[in-house]
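Structure record follows, encoded as structure tokens.
Of the protein chains in this complex, all but one are displayed in their positions.
Right, subunit A next:
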Amino acid sequence: MATMKFLCDTKRCIECNGCVTACKNENDSALEWGIQRRRVVTINDGVKGEASISVACMHCDDAPCMAVCPANCFYKTEDGIVLHDKDTCIGCGYCLYACPFGAPQFPKQGAFGARGKMDKCTFCAGGPEENFSEAERQKYGANRIAEGKLPMCAELCATKSLLAGDAEIVSSIFRERVAYRGSKNAAWG
């Protein structure tokens, strides 16, 4: 099977926030107020070296959220997508502390750490509920993977900066771009 990955090409990202909008729209049924699964971060804004990068769950191979979860509610699909079960989630926030990308978010910020059920990017792959069921739509949003489609954010990226798909294909596209650009600063990182 594939190993699904996101890659954001900072040389192409124009901070249009199209991916953010696409994600919000596609997963609207599951998103409580204030939850933003994908965001664009611009560093060195307005000065030399400005670069934008679209960030969401990176679906890590060795995911820190999975390692730290007391309820063990995370699981990996056969496509290498990191998903979680909101019925098992206890809203403790450990995954938020452990995630390097700030992907896990919580709908509430009450005292006693009452945060509600965690929400994060699902790579548009739904959740543990039955595919295309109402429960899946309400808790996790879209399931484009089960339809044989890629995440909406990458599909709608106007500059094709945000790439999603099998790691091998994504990296070969990026490598081709870098080779084509030809200069020593063609890649980032």
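Annotations for the structure displayed:
In this section, a contact is a pair of C-beta atoms (placed from the backbone, for glycine too) under 8 Å apart; a residue touches a chain by one contact, two chains touch by 3 or more; residues count from 1.
Everything that follows uses one rule, which is that contacts and distances are computed from a predicted model.
Missing chain, UniProt protein name: "Formate dehydrogenase subunit gamma", from among "Phosphate transport system permease protein", "HEAT repeat protein", "Transporter" or "Formate dehydrogenase subunit gamma". Note on the undisplayed chain: of the listed residues A:Leu7, A:Ala71, A:Leu150 or A:Ile173, the one touching it is A:Ala71. Those residues of subunit A that touch the chain absent from the view are 10, 17, 20, 34-36, 39-45, 48-49, 51, 53, 55, 64, 67-72, 85, 87-88, 90-94, 96-102, 105, 109-114, 185, 187-189.
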